[in-house]
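Have a look at this one.
With one protein chain removed, the remaining protein chains of the complex are shown where they sit.
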Amino acid sequence: MGRKRIIDYLMALVIVISLNFFLPRLLPGDPLLSIYGEDALITMTPEAKVELTRRMGLDKPLWEQFFNYLSGIVKGDLGYSYYFQGPVLDLLLGALPWTLLLTGLALIISTLIGFILGVESGWRKGRLADQGLLTGFMFLNGFPDLVIGLFLLLLFGVVLGLFPLGGAMTPYSQLTGVSLLLDVLHHLFLPLSALVLTEIASCYLLTRTTVVTLLEEPFILTARAKGIKPKNIRYRHVGRNSLLPIVTRTGVRLGRLFTGALFIETIFAYPGMGLLIYRAILGRDFPLIQGVFFLVAVVILLINFFVELIYPRIDPRVKNNAY
Amino acid sequence: MLEIKDLTITYGRNTVIKELNLTVPKGDVLAVIGESGAGKTTLALSLMGLCPGNVEGQIIYQGVDFLSLPEPQRRLLRWNKVSMVFQDLNRSFNPVMTVLEQIMEPMLEHELLSRKEAQKKAYYLLNKVGLAPVKGQMYPHQLSGGEKQRALIAMALTNDPEVLILDEPTAALDGLTKAKICELLKEVFSEKTVVLVTHDLSTAYQLANRVAVLYQGRIMELGLTKDILKNPRHPYTRGLVRSFPTLDATKDLQGIPGFGIEKQEGCVFANRCTQRIADCTKIIPKLEKRGEREIACLRGGVVNLLKVEDLTKVYSGVTALKGVSLDIEEGETVAVVGESGSGKTTLALCLMGLEKANQGSIYFQGEKIVKWNKEFYQKVQMIFQNPQDCISHRLNVLETVCEPLVIQKLGTPEERIHKAKKALRDVELPDEDEFLNRYAHHLSGGELQRLAIARALVLEPKLLIADEPTSALDASIQAKIMRLIMDLQEKRGLSILFITHDLALARKVSDRVFVLKDGQVVERGLSTQIFSLPQHPYTRKLLQATANFSDF
Partner (left out) sequence: MAFLFFLIGRGAFVRNRLTTFLLILIFSLFIFSACNSNPQVYTIADTTGDWGFPAPFTHYNRGPGYVRMSLIFDTLLWKDETGNLVGALAKDWEYIEEEKAFIFQLRPGVKWHDGEYFTASDVVFTFSYLKKHPYSWVDTGVVKEVVALNDEEVKVYLEKDYAPFIVNVAGTMPILPEHIYQNIDNPLEYTEEDALIGTGPFKLVDYNKEQGTYLYERNDNYYLGQPKVERLRFIKLNEQMIPQAILRGEVNAGPVPPEMIDTFKEKGYTVLISDYNWNAKLKFNLRQEPFSDLRFRQAIAYGIDREKLVNISQRGHGLEGNPGFIPPDSPWYYPEVEQYEYNPEKARELLKEMGYGGETLKLELLTSARFSSDAELIKNDLEKIGISLEIRVLDDKTVDARTQEWAFQMVLSGHGGLGGDPQFVNNMVLGDSFHSARYHSNQELKELLEKQLTIIDVSERKEVLAQIQKLYAEDLPALTLYYPNSYQVRDNQVNLYYTLGGLASGIPVPLNKLSFIE
């Protein structure tokens, strides 16, 4: 990873940070109105209004707000949420672990399962198992995560009663240790499954296509001629090569998982960034919007950076000519 | 020892390999040569049991029919008994594994060696094929073409297989690398049973001791490499050799007319064969032994067209020809060279029956000629040094070309005109009415000679006797006329007896040469030999006198 590449990333970060500041402000609507005007019971004396405007920093000119925002980021201060009345950083750090748990696990599990199914399916191209899987996943791919989530919730939560109806843990169950972990997993299972199911299809389809193409490659013929066991051909030769596009797309997929997680979190009343984003946009809570998107952008940039860093280890061909 | 019995491979409706039988004894290096699409790669893959098509028949390694085994057992034989060097060297390695890993893989996979031993052996093999150990740690894309080829060879040797199959091992390499790889392969081949699939005749010539010529999934000719490539006896093999550029060939490149047809009855080569007979499209020729080699041809290979034995001609005490013997094969150009007065023209006149030989006999298509009748002239035509001598100035172009048909009483007038026009087109003369109505004296020398050729060809003869056909023409027109004659030979399989004093010209157009001196044949042989290593002093003298631009 050359210095130039790192500069590229920093540039991307700066652009993201700037867009992050200006885009929310292009939204029509006034944060003051959104927060204090909606509930007709709230009384706003003119003095209180001035005080609030000052506290939100909205009395200052835009460039000064931008400068404060930038210097805040440098100092690790993402600002103060109007709606939640707390530092944005605290809000994010409270929500992030849950979202990361959900999306991170979903990414790993969907990659693992989608990949294995994709390899097995591509290997059996045209046969019944492949056709079945392909049709199944095409079908699944057509459903938004929302529908899959609701379906799972209704079937396993409501009808069968196997899983809790929402939340990330049984509230105030006084569980500790292993039973707390199991409780968390128990709550995680359905939202995770919903997310995995929506993501698995794309991973599966991508893998399968790659595998089908790779199977035509002469080096597969070489491997077969060498008397390599079919399973090893599938994973050591085909699999390793078909992992490349999947790894490359990790950043994109994580972005999509984040988006998916917003809906899933809403359906399963799962704590996380979903509610934050929803509230932030609804309330024109600029610092929070900035914070959320800053965090998401940083996470995705980091993932991409990481992928680029390790990619030459997976695909030696890029080592020489990359940077 | 590898035996292939009644191997038939079909892809859907296409039969790619047809009832193929081959035996490769232990230690033998057999090259399978043929044009692309002949089924070479399919054959090679089927030997590994990797052919995706429907495979029938038997492939027997040491008494075990490989094809009858279930897949898991076949897998165990692969690389242990038979390994392969694949054609596409750029894509035959897994791009994300190091070369060493891939070389070690078959040893580990078959659990022959421990990891450490396998690594040791891999380095040994790398060294053997001339690659530095550091190349092993590289990834395939970091190696040059030649290095990849070497690595592929090293990989093929890991499990010490008895049988080695190579698919175009030199196709993607430049000349120098090719030579080095060939050297390496020669070493590697010792004590291995090898099947080498290639379209590169020189590689086959250098590496193989036997050659099987494959065409449309059938073997056309099989025998010792030297015999087959130096003296091909099957029309297809001859075509293949003629079309392959080598340094020692003198005659210009010639192709094989037409294209292979997937489905035809009888001989697969019949549609492109110039010596085919009616049976060729009905009966499938079997690969039969002819001397040292085996040939699959109903006619037993390239046939003899004309044979002259002990021909002597005496003109009033002067012996013009003295015991001349010669033969011409189907589709062959035989040059008769000699200075003026050596009896060249007498020979031509005797062959045409225009002079009666005092002694000796002439056979055409195996039959002794006693009487030179219309039937003979239909198959043998002659063109002369001075076309105006044989073209009547009272006939126009069309009438001139039609004349032989009229004499032979062939076809209706319309058919004659049709054939005449085609003959004119063949010699690249116009077939418009304006031209057809011209008279000979209105034509240039070149045109006139073309007209003479057209007239000779209108009967579609098998043999054309050309007596100094271009000596009256300037060089550029001569080149065109000769090119034309050679093309006609390629297209129609025309045999040509080319009489000339111009050795340089003879060298460019002939397959074989007879050197005539004072009515006697003093030297005969393949053009490649005569012109490079002339034995007879007279021949050498002639060659020295031949046109050249060299300073020495």
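Just so it is clear, A and B label the chains in written order, and each chain counts residues from 1 on its own.
Basically, a residue touches a chain if its C-beta (ideal position, glycine included) is under 8 Å from a C-beta of that chain, and two chains touch if they have at least 3 such contacts.
Values in this document were obtained by computation on a predicted structure and should not be read as measured data.
When the full complex is examined, the chain removed from view is found to touch A.
For the options A:G72, A:P271, A:G291 or A:P316, the residue in contact with the chain missing from this view is A:P271. Touching the chain that is not shown, out of A:E120, A:D145 or A:D183: A:D183 (per the contact rule at the top). Considering the full assembly, A:G167 is the residue among A:G57, A:G136, A:G167 or A:P218 that touches the omitted chain. The chain not shown here touches subunit A at positions 27-30, 33-45, 47-48, 51, 55, 83-86, 91, 94-95, 98, 111-112, 115, 150, 153, 157-158, 161-173, 179, 182-183, 185-186, 189, 231-232, 235-236, 239-240, 243, 247, 266-269, 271-272, 275, 282, 284, 310, 313-314.
Heads up, the rule we're going with is that only the chains that are shown with their structure count from here on.
Centre-to-centre, using mean CA coordinates, subunit A is 67 Å away from subunit B. Interface of subunit B with subunit A (complex): residues 45, 48, 50, 75-80, 83-84, 86-88, 91-98, 105-106, 109-110, 139, 141-142, 155. Against subunit B, in their complex, subunit A makes its touches with residues 217-219, 221-229, 232, 236-237, 240-241, 244, 314-317, 320.
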